[in-house]
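One structure coming up, written as C-alpha cells, with questions to follow.
Missing here is one protein chain; the remaining ones are kept as they sit in the complex.
Should a chain be cited, it is by its letter among A and B, assigned in written order, with residues numbered from 1 in that chain.
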Amino acid sequence: MTPVAERADVDVLRRTWGSKPGLIGWLSSTHHQQIGRRYICTAFIFLLIGGVEALLMRLQLAKPENTFLTAVRYNQIFTLHGTTMMFLFAVPVMEGMGIYLVPLMVGTRNVAFPRLNAFGYWMYLAGGLFLYGCAFFNMIPDAGWFAYPPLSGPQFSPGKGVDVWAQMITFTEISALCVAVELVVTILKMRAPGMSLNRMPMFCWSMLVQSFMIIFAMPAVMIASTVFLLNDRTLGTHFVNPAEGGDPLLYQHVFWFFGHPEVYIIFLPALGMVSSIVETFTRRKIFGYPALVLSLVGNGFIAFGLWVHHMFATGLPQIGEAYFTAASMMIAITSGVQIFCWLATLWSGRLKGTAAVHFVFGFIFIFVMGGMTGVMLASIPLDLQGHDTFFVVAHFHYVLIGGALFPLFGGFHYWFPKFTGRRMDEALGKLSFWILFIGFNVTFFPMHWLGMIGMPRRVYTYIAGRGWENANVIATVGAFVILIGGLVFIANALRSLSVGAKAGNDPWEASTLEWEAESPPAPYNFPNLPVVTSRTPLWTPESERAIVVGLREDRREILITNVLEAAPHHRSVQPRSSLWPMLTALGLAIGLAGSIFAFYWYYVASVLGMIGLIGWFWPERPIEVDP
Amino acid sequence: MNQSMWHASGSNALEVRELAVFFGLLLGAIFLVVIGIALLSLTRRHRGIQQEPLEGSHVPSFETESRLRIVVSVATALTVLILLGLTVVSVSVGRTVSASTAPPGSLPIEVTGAQWWWKIRYTNDDPRRIFATANEIHIPVGRPVAIRGGSDDVIHSFWVPSLQGKRDLIPGHTTVEWLQADKPGEYRGQCAEFCGLQHAHMAFWVVAETPDQFNAWFDHQLQPAAEPADDQTKRGQDIFLKSGCVLCHAIRGTNAGAQIGPDLTHFGGRKTIAAGTLPNTKGNLAGWIADPQNIKPGTHMATVPIQPAEMQPLIDYLESLK
Partner (left out) sequence: MSERRTLDVSGLPPYDISNKSPLFWGQVLMCLIEGSLLCMLIATYFYLRLGVDSWPGPGVQLPGLTFSTWALIPLIASCIGSYLASEAAKKNSRAGMLFGLGLNLALAVVFLVLRWIEWNSFNFTWESDAHGSIVWTILFLHSYDIVADVLMTVVLLIIVVSGKYGPRQRIGVHVDSVLWYFLVGIWIPLYGVIYWAPRLIGAGR
C-alpha cells in the first residue's frame, strides 16, 4: 500500500459506466442497478396482480355456494395466483434485490456477466407477458401451480392453458438460472480486496446459498414441466402415462425435488435481509455469524432431502416415511438457530424501532408460527389430516408471507434510501406494518381451524352447514385489510419518491459497503473500490480503510479477486452495453411461445437464439485490450 | 361437524387427534416463549423507540457474549432434543395409523375415484357376495375396514377426517389404508386432491352401523333392484330403460348394465345425489336430471332429454329403488 492519494475522475467513470440516453440506451442497458430496479418494479406489479387474484378467491369463498366466480374461473384464478406469486413475484423480486445490492455490498462495479443479467430480465418479462398475454386469448392454465398429471395431461386438460403454464416455467427458470450464475461468480470472484469469505455480509451469504440452490433445483422443474408434461402433451411421449410404462408419481417426485427447495430459494434472501436490518438497528455486529452462515448452508442442503413430505398421502414405504419425517423436522433446527441468533442480537443490542424493525418483529412472529405448523406437518399422521386442507394453506402463507414478504417489506424500507436517495416515511411505514400484520393474521389464522374442521383446499365452493362459514367470512375480511395495508405501503413508497427526506449516503449509519456509495449510487458504484479489513467495514474508522487505485477508468474495468481471501488477482474488462441480450431474449421468446403450437418452433427458437448469441459474443470494435 | 379431525371416531382418528393436541400444546408453548423473549428484548436497555440520530455501534462485553453463546447453545440443543422426541412419537403413532397394510380380518372395500364421484365395490372371496355402489360406504362398527384405492382418470384423494387421514387414489397404483369406526354414525368424506372442475363437489358418506344393521344392509345390497310395485314406477322403469340413462348407468335386475356412471340399483336408499352435492329428494333429483350442468357445472352426467310428463314417473321409479 502506498500513501499516494490518486482519486478517481468521476466524470470519466460516469461516461464509461453510464447507459446511453434514449430508448435504445434503455433497452441496451446492462447495469446491475437498472436491471435490479426493473426486476423489483416488475415483480411488484405481479404481486399486485396475484393479490387481486387472491381477493377474487376470498370473495368467492366468503359464503357457501357462492356464484361470484364459476368453477372454471376459480380454478384458473388459483392456478394463476400460485404461479404468479411463486414464479413471477417471489423469486424475481429476491433476484432483483440481489442483483441491485450484491455488487454494492461486495464492493464492485457491476455483476460478473452484465449481458447475461440483462438477458435474464428480458426472459422474465417475456415469461410474465406470455402468461398474461395468453390469458386474453382464454388460454389460461387451470390445473394448479403444480399441474399434476394426469389432470394436466392431454386427456384431461385439452386446450393450450397448461402448455402456456409449462412454457412460462421455462422462461422464468432461464431467468433465475442466469441470475444464479452471475451472482455466484460476482460473490466468489469480485469481492473487494480483503473481503474474505468470513467477512462477507450475511445477505451475500444468503444469495450465494440461494443461487446454488437454484442451480441444482431449477433443472428439475424444467424436466417436470417441459420434458414430462409438455412432451407428453405435444409429442406423445409416455413419461407419466401409466398405460405405456410411465408413472404420474414420477412427475410429483421431480416437481417437488424442485418445489421444496423453491421455498428456501424464496426465503433465504429474506433471512439475509433480516440479518442486515437487525445488525444495523441494534448497533452491534450480528451475534453468531459462523452459526448463521452454517445454518444457511445447512438449510440449503437439507432442503433437497425432504421433498417427499409433499407426497406423504401417496402411500410410501414406512422406512421412507420415517426418514422424510426426520429430515423435515431437521430443517427446524437450522431455522431455529438463526432465530436464536437474531434474538441474541436483539437482546444485547441497543434497538431502534424503525419501520424496518417492525417488519422484522412481524417476521419473527409469523415465521415462527409457520415453523411450528411446519413441524406438525412433518409428522405423517398429522400431515395425512392436514395435507391439502386449509391448514396447509395457512401454514405456507405463514412461512412465505411471514418468512419472505415481511422481511422484503422491511428490506424495502431499509434500502429505499439507497435505491432512491430519499427515505420512506417512518410513521406511514409503521402504519402499513400494523395494518398488514393484523390483516395477515385475521386472514390466515382462521384457516388453520378451517383445515382442522375438514375444509379441503382448491375448492371453488362448499356446501352450507359444514361449520365453515364464519371462518371464511373472517378470512375474506382480513384479505381486504391486507389490501389496505398494501395500498398504504405503496402510497408511502410513491409519496416518498418525491417528498421523502433526503437520505445522504448512509442514513442508518450501517456497517456494510453499499452505504458508502452515493444514494442513489452512481453508475460506477464507487469512485475507488474499497478495501475491506473487517466484517463491518463502515464501522471501521475511515483512516484504517484503504481504497483501490490503478483501475482504468476509460473502460469498464473491474477487479477479480480470489475465492477465499479476496486477494486481488487480475483486472478484467466488461463488455459494453448492448441490444443483443434483449434481441436474443426476444428471439427465444418468439420460438418458445410458438413451441406450444408446433415442435418446429423450437428450431426457430434455436436459430434465433444462436443468431442472438453470435451478436452478443462478437468481438467489439475497437478491441479493448491488445491481444 | 361430521367431517372433522376433532369429531374423531375410531382408534386411528383418535390417536391422531391426541397427537395433534400434544404437538399443538408443546409447539404453542415454544412459540409463546420465543415471542416473549423477542418482546422482552424491546424493553431492555431502557432505550426509547424514537432516538435520533443513531449512535455509533457498540461491542457487547465479553461476559454478555459468552452468556448469550451458552443460552443459544442450550436452546439449540433443546430444539434438537424436542424435535428428536417429536420424530419418535410421530413415527411410532404413524406405524399403526398410517400403515399401508390393513389388519387381518378387515372388511375389504375397493374405492375408485372418478371425476367427480366415488365408485365403491365390496369385494369378497365369494364372487356372489361382490357388489358395486356409489358415493356411500356402509361399515360395521368395531371392525377394521381396508380401503383399496385406485383411479381410472386423474389423481383423487380419499379422506374421511373423522375416521382416518387421507390416501391418494392414483392411476396405475393401488393404495391401501385402513379405518375403523368405534361408534355408529354418519361421517362425511371429501376428495382432497385437486381433480379438476368439480373437485369441490366430490364428497361421500361413510355410514357406520352395528354389525347386525350392516349385515342386513349388505345382504340387501346384494339383491337386484326392486321390481316396480305400481303403474307409475313401472312407467318410470320403461322411461329409464328407453332413455339415454342406460348408456352410463346400471340397475341390476334390468337390462341396464353400463358401468360408466354410478350404479343405481339401490339409489333410493342413498343420502345424497351427485356425490354429496344435494340431499336425495325427489325435487333435487328432478332438478339434477333436467339440468345437471346447472347444479354441477362441468359434470360428466349427460343432459338426457326427458319429456316433462315423463319426469315424475322416472323420479318415482328411481326413488323407489331402496
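Here is the rule we go by: contacts are C-beta pairs under 8 Å (C-beta built on N, C-alpha and C of every residue); 3 or more make two chains touch, one makes a residue touch a chain.
On a predicted model such as this, the values are computed, not experimentally measured, just so you know.
Listed by label, the shown chains that the missing chain touches in the whole complex are A.
Between the chain not shown and the residues A:13, A:105, A:131 or A:181, the one that touches is A:181.
Only one of the listed residues, A:105, A:118 or A:220, touches the absent chain: A:220.
For the options A:133, A:236, A:320 or A:504, the residue in contact with the chain missing from this view is A:236. Residues of chain A in touch with the missing chain: 1-7, 112-113, 116, 177, 180-182, 184-185, 188-190, 193, 215-216, 218-220, 222-223, 227, 231, 235-239, 241, 244-247, 250, 253-254, 257, 528, 531, 542-543, 545-552, 557, 559-560, 562, 568-573, 575, 606, 610, 613-614, 617-619, 621, 623-627.
Note that only the chains that are shown with their structure count from here on.
Note: centroid distance chain A to chain B, computed from Cα atoms, is 36 Å. Of all residues in chain B, only 1, 3-6, 15-16, 19-20, 23-24, 27-28, 30-31, 34-35, 37-38, 40-42, 44-45, 47, 49-51, 53-60, 64-65, 68-69, 71-72, 75-76, 79-80, 83, 86-87, 89-91, 93-95, 97-100, 115, 153-155, 157, 159, 161, 164-168, 170-173, 175-177, 188, 190-201, 276-277, 297-298 touch chain A in the complex they form.
Listing the residues of chain A that touch chain B in their complex gives 70-72, 75, 143-144, 148, 150-151, 155-156, 242-243, 247-249, 283-285, 287-288, 291, 312-318, 321-322, 325-326, 329-330, 332-333, 336-337, 339-341, 343-344, 346-353, 361, 364-365, 368-369, 372-373, 375-376, 378-385, 387-389, 452-454, 456-463, 466-467, 508-509, 511, 536, 539.
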